[in-house]
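Complex shown without one protein chain; remaining protein chains in place.
The chains carry the letters A, B and C, assigned in the order they are written, with residues numbered from 1 in each.
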Amino acid sequence: MAEDKVATMRDAVAELVRDGDTLAIEGFTHLISFAAGHEVIRQRRRDLTLCRLTPDVVYDQMIGAGVARKLVFSWMGNPGVGSLHAIRRRVEHHDPAPLELEEYSHFGMVGRYAAGAANLPFWPLRSYFETDLPKVNPNIRPVTSPFGGEPVFAVPPLRPDVAVVHAQRADAAGNTQIWGLTGCQKEAAFAASRVIVVVEELVASEVVRADPNRTLIPGIKVDAVVVCPRGAHPSYAQGYYDRDNRFYLEWDRISRDPEALGGWLDEWVHGTATHQEYVDKLGAERWAELTPAPALSGSVDYGDYR
Amino acid sequence: MAEDKVATMRDAVAELVRDGDTLAIEGFTHLISFAAGHEVIRQRRRDLTLCRLTPDVVYDQMIGAGVARKLVFSWMGNPGVGSLHAIRRRVEHHDPAPLELEEYSHFGMVGRYAAGAANLPFWPLRSYFETDLPKVNPNIRPVTSPFGGEPVFAVPPLRPDVAVVHAQRADAAGNTQIWGLTGCQKEAAFAASRVIVVVEELVASEVVRADPNRTLIPGIKVDAVVVCPRGAHPSYAQGYYDRDNRFYLEWDRISRDPEALGGWLDEWVHGTATHQEYVDKLGAERWAELTPAPALSGSVDYGDYR
Amino acid sequence: MSRWSKSEMLVVAGARALEGRRVCFVGIGLPNIAVALAQRTVAPDIELIYESGVYGARPARLPLSIGDPCLVTGATAAMSMVELFSHYLQGGLVDVGFLGAAQLDRYGNINTTVIGDYERPKVRLPGSGGACEIAINAREVFVLMRQSARSFVERIDFRTSPGNLGGAALRAAQGWQGLGPSVVVTDLGRYGFDPDTGEMVLLAVHPGAEVEDAKAATGWDLKVADDLQVTPDPTDTELRLIREELDPDGVYVKG
Partner (left out) sequence: MSRWSKSEMLVVAGARALEGRRVCFVGIGLPNIAVALAQRTVAPDIELIYESGVYGARPARLPLSIGDPCLVTGATAAMSMVELFSHYLQGGLVDVGFLGAAQLDRYGNINTTVIGDYERPKVRLPGSGGACEIAINAREVFVLMRQSARSFVERIDFRTSPGNLGGAALRAAQGWQGLGPSVVVTDLGRYGFDPDTGEMVLLAVHPGAEVEDAKAATGWDLKVADDLQVTPDPTDTELRLIREELDPDGVYVKG
């Protein structure tokens, strides 16, 4: 029998995320585990190094709540809306404290996770030529091809202590499937020492095994499976619910004002014991608006070979 | 309207495969385009450099037929059976002529295609340490990490003139989907200058678009789509037909004897004008034996977002 | 149709520049609506690629971000970001990379990182995202932005994405597959680059704008083409598509 790794979000974060950790909650617009971010805030973790290609609203919330001392990233903004004001206050005005930044391009961050996943000492890429990025980040270095001497750039592996991946489904052993945008979640999970998978649905092992090409992360890399439907809100889960753009717009107003931000955290994070309370608080009408009509992939035949 | 790239195998090979080309017919046990190999033999191409991780029966046939001057590979055998005798005769006895070999490990070959696909001057990997492979292949070279100086090995990009990929299905524009073992077909196709996709089924564009995560190769990389059901025999197509192990066993006997090999080529390749004739010649009973029962993947929901 | 806004003109001119292009890498913001318009007018066969991991998107609504679920449903391919950046972009399949800029210099070098000093910036901008590698690896780069003396500057504060570096010959000497910026479209006009010097040249002013407006909104001594054109007015079809289909709420083109 495969190990049962199902845990509550509270227990998973309590056990696996520690003060001072390097934490990656990944997902490019899609499948961002806000629920895990909120639990990290609830448990008042401190001195985290947060990694993410696109520190968006979830990291603005976490950094606004004071969990982090450093941010490793490649694009910092509220996508389609504007700025992340809690982060900007710390960077521009050291308010309430400075925030250390380590900055790459997207491909650089992707390459860092890929090098971590592949246990390579560096990842080569054709980027950064003639830019100022290597000047401000000593982790972006030239490397020369042993075939003809052509120069490219290299980034070092990124090996988070913990990676959190939200997914449509997994089995109890942590075998995880995602469809739609898969971002760099696979690389982040393989690169990490500990992995929390958060799912819309817990499914039988047979459901995963019926379509092995759809598996993104094998259970052997996973430490905890948290069943948390709608745990990606206001981000989205392809086929389950839409991105809540209204929230992204509202966040712009909230995060401009430290007091409003504190009030929001008190009400929506500290004021809810679990993500289910947060979901209920949003209300059935909001969820109805966010639910798409079906668009099925169709089935393929793997063949039964005996 | 997307371009229609559907062509006959005869036309695709005539137009896209040229004497002296570097040709990769890829597929790890699964989806090996024997039909394309046979057409290359029929059209009597010469001086090819053949690339493949596992030169198996199809390359033994092609090399036995005299189309190649060089082989780039990582494991040479008749999988589960034994040796490739036509190739061995050329290597061990220069009979009827020497065959140039360029040899890697599997990960080295995979890395070469990956570097070609990614337009990188080299691919780093933790292999080859303390082995004799770098001594006999100057294309396996050490490279030093710019982060701490750790040594790893590197292989150069492999950019075939032509890659042939057999797939379960594609649309007329060449957007191609595969399930089951995907080997290094994606990397080989992206690395190649010209790509021939050979399919079990031509499907409407909507079928591909209903499951975008299943797409392996986009039409923009594809020059010709050849509709050739059962074109992978005696290799297999997951969900369509099984590997014909009887043939692999028979090949051992055939390829041990140059005359038997010549006779087989006369009968089954030169003696058939198209792959359909070859399929018919095998007979309905053989095909019935090779047909698996269904095992469906199930469908997932992408959601209709308007 | 009613008279158009400067932003509408910017989007229309951006869309028209895509005529004949095959694969376009779509950035966040204005490029998003410009390519949607191009797909419905001058470039019906254009394949849209997004750094989020989508190739051949056919969005049923105007995507609100480059990671919108409507980009995936019905797309040709969805893939990991490592595959998108390595096989598609670095692999050389992208004809046009569409970028925005906070600051642009005369050679098309782009800053989207900071205004002011890097360590203690006056304004912390989003950073590169995929722009740095798009600028190096896409065959051509189109820049779409609102123009002012604060955005068209003599000296950018940070080089996030290389344009023509310090002149035309320099990029060629690097041996990159990307040929560099070829088109800049602003709310005032359309620009190309001098093949000899690599410097930006005003090719066309939009209706209602004058050369002097463009010069006033440029922080260096702007070169103007001898045969300066006036951009043809937005057509009724273009305006109807923007207003009724693509941006009925005026999110993109209010300005």
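Here is the rule we use: a contact is a pair of C-beta atoms (placed from the backbone, for glycine too) under 8 Å apart; a residue touches a chain by one contact, two chains touch by 3 or more.
Predicted model only: the values in this text are computed from it and were never measured.
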- Note on the structure: Among the displayed chains, the hidden one touches A, B
- Contacting the left-out chain in the complete assembly, out of B:F34, B:Y236, B:W251 or B:Y305: B:Y236
- Item | Option from B:S33, B:T49 or B:S127 whose C-beta touches the chain left out | B:S127
- Task: Please pick, from B:T8, B:Q43 or B:N245, the residue that touches the omitted chain in the full complex.
- Result: B:N245
- Item | Candidates A:N213, A:N245 or A:S297 - the one touching the absent chain | A:N213
- Had the left-out chain been drawn, it would touch subunit A at residues 1-2, 114, 117-120, 175, 186-187, 190, 208-210, 212-213, 215, 218-221, 302-306
- Message: Tell me which stretches of subunit B touch the chain missing from the display.
- Response: 28-30, 53-54, 73-77, 79-80, 87-88, 91-92, 103-107, 110-111, 113-114, 125-133, 136, 179-184, 186-187, 236, 238, 242-243, 245, 292, 295
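In the analysis below, only the chains that are shown with their structure count from here on.
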- Note on the structure: Averaging each chain's Cα atoms, the one nearest the global Cα mean turns out to be A
- Distance in whole angstrom between the CA centres of subunit A and subunit B is 37
- Task: State, to the nearest whole Å, the distance from the C-alpha centre of subunit A to the C-alpha centre of subunit C.
- Result: 28
- Query: At which residue positions does subunit A touch at least two other chains?
  - Reply: 125-126, 179-180, 182, 238, 242, 292, 295
- For subunit C, which residues are shared contacts with two or more other chains? 54, 68-69, 72-74, 78-79, 86, 90
